[in-house]
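One protein chain omitted, others in place.
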Amino acid sequence: MRLDAGEGVLSLTTAPVHAEKDRLPGDPGVWVFITADVFVFGLFFLLFSLGRVAHSALYERSRLVLNPALGLANTLILLTSSWFMVLAASAAREGARRRVMRNLALAMAVGSVFAVTKIIEYTTKIHAGITMLSNEFFTYYFVFTGVHFLHFIIGMVVLMICWRKAKTQPIDGNYVVWIESSGCYWHMVDLLWVILFPMLYLMRAT
Amino acid sequence: MSALLRLPATRVWLVLIAAAVLSWTVSENSTAVKISTSAVVLIAALKVRLIVIHFMELRWRPRPWRILFELWTLGFTAIILGGYWMTEL
Partner (left out) sequence: MGDISEFKYWRFCAWNGPVFMFVFIVFWGLMGHNIPPWNPETPAAVVANWFRADANLIRTGMVTGMTFAVCYCVWGLAIGRVMGKIVGKDSLLVDLQVWGAGLTVVPLLVSTSFWLAGAYRPAALPDEILQLLYDWAWLLIDLAYSVTTVQLFAAGVAFLQDKRLVPLVPKWLAWYGIWVGFMFVAECLMPFFKTGAFARDGILNFWIEFSIWFVWAPLLTVYILKAITRLEQEARV
């Protein structure tokens, strides 16, 4: 038996744990990270909105260079990867090791396609001579999606760690905290893209 | 397969996918640009709520986190929509 004061949860280190829906999922500390990140992105949304008010014609002209179909593909990819992550976390709560590993592998496989589409998007623009220094819209486009992409890469590493842990360690209370925390981080990556996509690609000026 | 479809997470995922495709079609095809753009932003806000409430499973306890998150969603929606409507006036 182990009393972990960090979460206030009494956990049997060998038995599966059912999620209680009245506490923060995962490790509370990860939520500090998530909250801080989400607020910085909130600032990014504010910066973009202010820029758009000041230079709406420039923003609209530049927006037309983007490929909304790729943006949509990215959204669908991340949403699906997130879904597999949810399935992996519920499998962990039932102690089902193989199901955890399968869903994590699917989350990573689907997620990795995001990297492909992103690289295609970036390289086509750079070959066309469009970079973060081209104008204010593209500064924000490259920086915000770039920072998001860094978060994505870290997320993929975290998923890989979850998968390795599932392979080599028991699927116990500790593991559930780990996978729920990782899941929350991954859902944050998904959620930020859900906002970036319409903001950058879809908002049309009349 | 049917077990998967019965899961709340799966239903939420289907809604999210549909909402994403809807946003894209609405924005690409609509002549009522202001309305469709606003709809697209609102759909995004709803999607964010779905992800946080159903994927992340942030419920009403501990209360402060949920409230903070709802305020943040309201905040960014207001900022993006507000900025948009300011340019359209």
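Labels for the chains are A and B, by order of writing; each one numbers its residues from 1.
Simple rule for what comes next: a contact is a pair of C-beta atoms (placed from the backbone, for glycine too) under 8 Å apart; a residue touches a chain by one contact, two chains touch by 3 or more.
None of these values were measured; they are calculated from a predicted model.
Asker: Which shown chains does the chain we cannot see touch?
Answerer: The chain that is not shown touches these displayed chains: A.
Asker: For chain A, which residues touch the unseen chain?
Answerer: 3, 5-6, 27-30, 32-33, 36-37, 40, 43, 47, 132-133, 136, 139, 143, 147, 150
What we mean here is this: only the chains that are shown with their structure count from here on.
Asker: Would you kindly tell me how far, in whole Å, the mean C-alpha position of chain B lies from that of chain A?
Answerer: 15
Asker: For the complex, give me every residue of chain A touching chain B.
Answerer: 19, 21-25, 31, 35, 38-39, 42, 45-46, 48-50, 52-53, 56, 68-69, 71-72, 75-76, 79-80, 82-83, 85-87, 90, 183-184, 187-188, 190-191, 194-195, 197-199, 202-206
Asker: Name, in rising order, each residue of chain B that touches chain A in their complex.
Answerer: Residue positions touching the partner: 4, 7, 9-10, 13, 16-17, 20-21, 23-24, 27-28, 33-34, 36-37, 40-41, 43-44, 47-48, 51-52, 54-62, 65, 68, 72, 75-76, 79-80, 82-84, 86-88.
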